[in-house]
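A single protein chain has been omitted; all remaining protein chains appear in their positions.
Presenting chain A:
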Amino acid sequence: MDTNPKNPPIDRIDGRQKVTGAAKYFAEFDLPNMAYCVIVGSEIARGTMARIDTKKAAGAPGVLGVFTHENMPPIPGWDAPVGGQADGPPPKPKTEETYRILSSPKILFDGQPIAMVVADTFERATYAASLIKAIYTRQPSKTDLRKYLANGVMPGGAQGADYSRGKPDAYQSAPVQLEANYTIPIEVHNPMELHGILAHWTGEKQLMIYAKTQGVNATQQAMAQAFKIDPKNIQVHTEFMGGGFGMGLRTWPQETAVVAIARKIGRPVKLMVHRSQMFTLVGHRPYTVQTIQMGADTNGKLVGLAHAATAETASYEDFTEATVNMTKFMYACPNVSTRYRIVRLDRGVPIWMRGPGEATGAFALESAMDEMAHKLGLDPIEFRLRNYTETDPEHNRPYSSKHLKEAYQKGAEAIGWSNRKSQPGSSREGDWLIGYGMSTGTFNAFRWQANARALLKADGSLTVQSAVTDIGPGTGTALTMIAHNVLGVPIDRIKVEYGDTSLPNAPTQGGSAIVSAVGSAVFDVCTAIKKELIELAVQSAGPLAGQKPEALTLADGLLSVETDPSKKVAVAELMRSHNRMVIDKSGESKGGPNLQNYSMYSFSVHFVQVRVNPLTGVVRVSKAVSVADSGRIVSPKTAASQMIGGVTGGIGMALTEEAVIDHRFGRFVNNNLADYHVAVHADVPAIETIFIDKPDPYINPMGAKGMGEIALIGFAGAVANAVFNATGQRVRDLPITPDKLLRTA
């Protein structure tokens, strides 16, 4: 972790609450008279329910209601898509089918809710749910993307459009060529905290919701739409979230259903799903097959590059992500084309998972870059440098900031890149093969619109407010640092309130955009307070009377002349003398024309050392260094944690994570945490994080860009490249489990 004297690494402000259990997650809220809901999922992936027998369940002890398509209470706004995603409601499905929870006996995917059982305790609801028996008429299900690649359709929207510059097939005439396919399996977010909601109708048109959502305002909007009530009458609370990774980026149908059921039975209702339902009801990283075609000249310059991706989606909704985007702007290549298709399968709809499509795409592109470097006999870093670009070749405009060369160099030094042997399979330690690999990652740096409020009190304390949810990255800590840097209020006198719709509107926590968006809003309102303090000081009698506002600085509760610190006034005193017990500023913040004039991206470089046992095919990541070029680092300690978390996810993506479907049934066979392998401590070495920490001059007043996604994007490629360096075996299908190395041996 780098440190910058201006930004000392402070502890996570909510750390103590979290480790002592004082932090309250949605499921820990209990309300008087509360009932519990349990979902029964379909046991087939495609067909219809011929019959569903709910009699026994309805008669079981404590049961308050059993809801199926036969008696589901209506949801007035149901005809509109139930949206509320990070970037607005989803496009209206162009698909032939629609999915409305508990609205028909038709089954469109494995685990689709067929009944929701409500009882006075969780245990009784669970028991009653087990008594529900459905008889199905099964139809053949399509779940294997590899079998239906030919059914790919071009999705609507900018994401779906084919892209090309220069000559599309130029790679074919290059002296050195490469064509390779890469596969990413289904990955499931699997945060520790299970998905759910607690819905409480506090009045006929008044609703209180405790949810597991990455965006309280988005959930508020979705519920307002679904129940046709004024959003002002809906309060959504998500102060803490036990991991999201993208699964909370939309309001899921079962959440809306719980709200409807709560109204019907007239009691607060809590839903918390079963771990196996985390695989079917809250999205996943879609199975994606990619092809890279690459041509280079003998000097190591890229001549042509084509990237095609085909991903799964549901039969009832088109999900898209930016899988092929990186290829368009990462390297200085004159001839580039990309193509993105989706295949509608009998599957629940995917959702963004950390790093989303960019992580999928980076695995293919950065593996191919490594393969090509090897063909050319070039060091992988050197090959990237030969194709380095200072301007964005996709949009023909400058990057707002890019210090990737420095990142390559710093990362290479830290991992000991000079120890890498260019000949694969030539480095050993005892019986283990050693390899080094690297990869680049990049993700859009956004600046969304956000609101904030700040209240400075004469007692010297500051309160900062925004509705944003902190899903774990340390948003609250970052906002504290931003406020501290503007107003000089000591860290322990700053209180950040967040995660509730009663606070100023904020975007959904996602897209690595929150420090930029909400941070800017906090910066702005704190700057407004500072301006007012300075005005008070210079316009009235006192030590600073008549000073130029620009000449003053604010630190540790003192306003003083920068060049003559003896001229000063305590902020508290200043406020009291003007009888201002509080200065209260709120406002909206958004980016200006620079957002159009510059291409804004965060960049990362990942370096790994792996050890591979040639006999057993076991791969261990033995060293990891990740370098982030994401502008000014606002909160170094939580930023480092953010990187460590991303890399841990990257190790899972590279080596262990895969949700497996038995395509004969169209159903998952490893839908639990014993069989779906997230990386455990023993898989994760000490991770070194390095920050370039140079402000981006254009994106926002802090110069900070996001880093949640780049922590993961590219990491899996670095591991695959290191495995190749260690063994000479190229694994193009994630995860790299022992069987794959033994199979290609």
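Keep in mind that, in the parts below, a residue touches a chain if its C-beta (ideal position, glycine included) is under 8 Å from a C-beta of that chain, and two chains touch if they have at least 3 such contacts; residues count from 1.
Just so we're on the same page, contacts and distances are computed from a predicted model.
**Q** Can you match the unshown chain of the complex to its UniProt protein name from these: "ABC transporter permease", "Sulfopyruvate decarboxylase", "cysteine desulfurase" or "Xanthine dehydrogenase family protein subunit M"?
**A** Result for the unshown chain: "Xanthine dehydrogenase family protein subunit M".
**Q** Where the complex has a chain not shown, which of A:48, A:130, A:206 or A:594 is the residue touching it?
**A** A:130
**Q** Using the touch rule from the top, list residues of chain A that touch the missing partner.
**A** Interface residues of chain A facing the absent chain: 43, 126-127, 130, 431, 613, 615-618, 620, 655-656, 660, 662, 664-665, 667, 669-670, 674-675, 677, 679-683, 737-739, 742-743, 745.
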